[in-house]
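All protein chains but one are shown at their positions in the complex.
Every chain is named by a letter (A, B and C) in the order it is written, and numbering of its residues begins at 1.
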Amino acid sequence: MSNRGPADTPPSEYEDEGRERLSYVVGLVLALLLTTGAFAVVWLDLLSGGAALAALGLLALVQAVVHLRYFLHIDLARSHRDDLLLILFTVLILLIMVSGTIWILYDQHIRMMA
Amino acid sequence: MTLRGIVGLLAAAVPGTASAGSFLEPAGPIASAQFSHFGVISALMLIVIVPMFVALPIVLYRYRRGGKGTYRPDWEFNWGLEVVIWGIPVALALALGMALWKHTLEYDPYRALGPEPLVVEVVALDWKFLFLYPEQGVATINLLALPEDRPVTLRLTSGTVMQSFIIPRLAGQIYAMAGMQTQLNLLASETGDFIGRNTQYNGLGFATQSFTTRVMSPDAFAGWAEATKAQPAALDAAGFAKLLSPSVVSEPVLYGRFTPGLFGQVMARFAPAMVQGHGQAGMAAPPAPHQGHHHMPEAGR
Amino acid sequence: MSLSERLHPGLNLAGTDPEGHEAAEEVLFGFWIFLMSDLVLFAVLFATYAAMSVQGIAGGPRPAEVFDLTAAFLETMLLLLSSFAFGFAMLEMKYRENRRRVLSWLLVTGVLGAAFVGMELHDYYVMITAHAAPPQASGFLSAYYLLTGTHALHVSSGLVWMAIMAVQVMVIGFSTPVKLRLMRLALFWHMLDVVWIGIFTFVYLFGVVS
């Protein structure tokens, strides 16, 4: 990919811009593949039941990571520790809340509604 | 139990324990276990409480301004003490946790207390409770008659808002919710009248929403059932519809018979799908392994 | 090199605008926290949906009966491309500060985003008219409309924000506050895309599979 910046732009910035542009393109391509893959699983009946759910969940997880990495530029090696800790803590809280809620309500379903 | 003895003695010395409904005077194994568990936990907790009550006055006296204690303004840490103040609570939490685990699993309100329990269906209504006896074919409002020493299974639902059902001297609370069915198993080992009530606020008549639990000898219970059957009043769908409007019932009402399957119908008013066609649905996320395995046929009848 | 090594989420200004990068530190961290809080809100809505899509059918339609996967796929593509377009708007802002090109990329982003919202509204219209599935029909549908509706509302407010930012770029130009606002909008936009991954997977695909 070539880019035409102003003549006074130092060369290092050309590299930076190329790298960052590439990041968005890679992100787009991967996201397209993963999305199409997820829909293909359902449309083409590639898998069924639990396997399909597991595969879809995995594809969604990977795609979320792709978005974080290539669109939001979160990089394990080069990012702030504060930000990373925040994300990890958020993930922990999300897991507790979502899995706890589903566990509780599922248990209720079995005990009181089924 | 000696602990119970002590607490009982204490209770007798304080005004108020003559109250008709407290787990401090258990009349069955469940309430009794809850009472002794209360005692065990309280006793264990003294391990952290007593040292504070002993040490704090000493420290305050010794290290008050002008006291004899040496002033060490920069002292801030000691490994030995640190191990003690983390270690004792951790050990205590372990012990308490084990007691909790054991008690909770053993006294799950859904666990039947023996074979052939007497099944009573409870419908929580606005400011009264309806009790249905499928075995005897009778129904009552605000009177729960029970035989002594026979396991009882209460199945609870609500015809209105969420309520919390309790007979303190026999067992603890469980919620009754519309379209859902909860269970409470108990056993009465003493005869007598015990108070039961709703503890979840549900409007103007809440304060008065209590009922009598009358525990009788098995023979007396059988006699009671026969006598109640002879009552002329019958509870049908139309009669139930009238009960749905909020009211306070001061004297118990007895019905000689009721429309069979009434309990299921009350549930079905709020959850038709649960009764007819549940099981096809699966938890969307994550996949639910047990779905559809827990039919409860009586709910569908 | 400590400035360019310590990177915050999203595009960093370290290489081209050190002063802006310094100012971004606090502001972007704050916005990132806001996004995490918002994510918790979505998580709770997801969990509610997961339970309601099973317990809350109440004799009404089931997920598989009302969802249109083709529409969901097209919506996914629109949102993904708009996210991508926003990325390019940010690159133009960072390296050239060229108003016309930034605005054109923002326009592309906005049009794709608006198309996404339009398609979702159309989905709702079809569900309500053709499938008799309004939010009042059952707990499941209430949860569905709340989850997707909250997302659509986020996208719509993103569009309004984008319009305001376009005006600010024209009126104020690329001052540091304007740049920082655009960077925050970019984070917001990308994060909505991440939430949408959850929606198309756990709502639409899971709903049709199970």
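The rule is short, and it goes like this: a contact is a pair of C-beta atoms (placed from the backbone, for glycine too) under 8 Å apart; a residue touches a chain by one contact, two chains touch by 3 or more.
The criterion applied here is as follows: contacts and distances are computed from a predicted model.
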Legend entry - Hidden subunit of the complex - UniProt protein name among "2-oxoglutarate ferredoxin oxidoreductase subunit beta", "Probable glycine dehydrogenase (decarboxylating) subunit 1", "Class III extradiol dioxygenase family protein" or "Cytochrome ubiquinol oxidase subunit I": "Cytochrome ubiquinol oxidase subunit I"
Legend entry - Interface partners of the hidden chain - shown chains only, full complex considered: A, B, C
Inset, instruction - Based on the whole complex, identify which of B:Phe23, B:Phe211 or B:Trp224 touches the chain you can't see. - result: B:Phe23
Inset, instruction - Could you please point out the chain C residues that touch the chain left off the display? - result: 25-26, 29-30, 33-34, 36-38, 40-41, 43-45, 48, 51-52, 55-58, 60, 135-140, 142-143, 145-146, 164, 168, 171-172, 175, 177, 181
Legend entry - chain B residues that touch the omitted chain in the full complex: 14-24, 31, 33-35, 37-38, 41-42, 45, 48-49, 52-53, 55-56, 59-60, 63-67, 69-77, 81-82, 85-86, 88-90, 93, 96-97, 99-101, 103-105, 107-110, 160-162, 164, 166, 168, 171-175, 177-180, 182-183, 195, 197, 199-208, 269-271, 273
Legend entry - Positions on chain A contacted by the hidden chain, ascending: 82, 89-90, 92-93, 96-97, 100-101, 103-105, 107-108, 110-112
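One rule holds for everything that comes next: only the chains that are shown with their structure count from here on.
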Inset, instruction - State the pair with the higher C-beta contact count; candidates are A-C and A-B. - result: A-C
Inset, instruction - Between chain B and chain C, tell me the centre distance in angstrom, where each centre is the average of that chain's C-alpha atoms. - result: 47
Legend entry - Averaged-CA centre spacing for the pair chain C and chain A, given as whole angstrom: 14
Legend entry - chain B: positions in contact with at least two other chains: 271, 283, 285, 287-288
Legend entry - Residues of chain C touching at least two other chains: 46, 50-51, 54-55, 202, 206, 210
Legend entry - Complex interface listing, chain A residues touching chain C: 5-6, 9, 12-13, 16-17, 20-21, 24, 27-28, 31-32, 35, 38-39, 41-43, 48-49, 52-53, 56-57, 59-60, 63-64, 67-68, 71-75, 78-80, 82-83, 86-87, 90, 93-94, 97-98, 101-102, 105-106, 109, 113
Inset, instruction - Give every residue of chain C touching chain A within the complex, in rising order. - result: 5-12, 15-16, 29, 32-33, 36, 39-40, 43-44, 46-48, 50-51, 54-55, 69, 73, 76-77, 80-81, 83-84, 87-88, 91, 94-96, 187, 190-191, 193-194, 197-198, 200-202, 205-206, 208-210
Inset, instruction - Please give the residue numbers of chain B that touch chain A in the complex, ascending. - result: 110, 177, 179-182, 271, 274, 278-279, 283, 285-288, 290, 292, 294-296
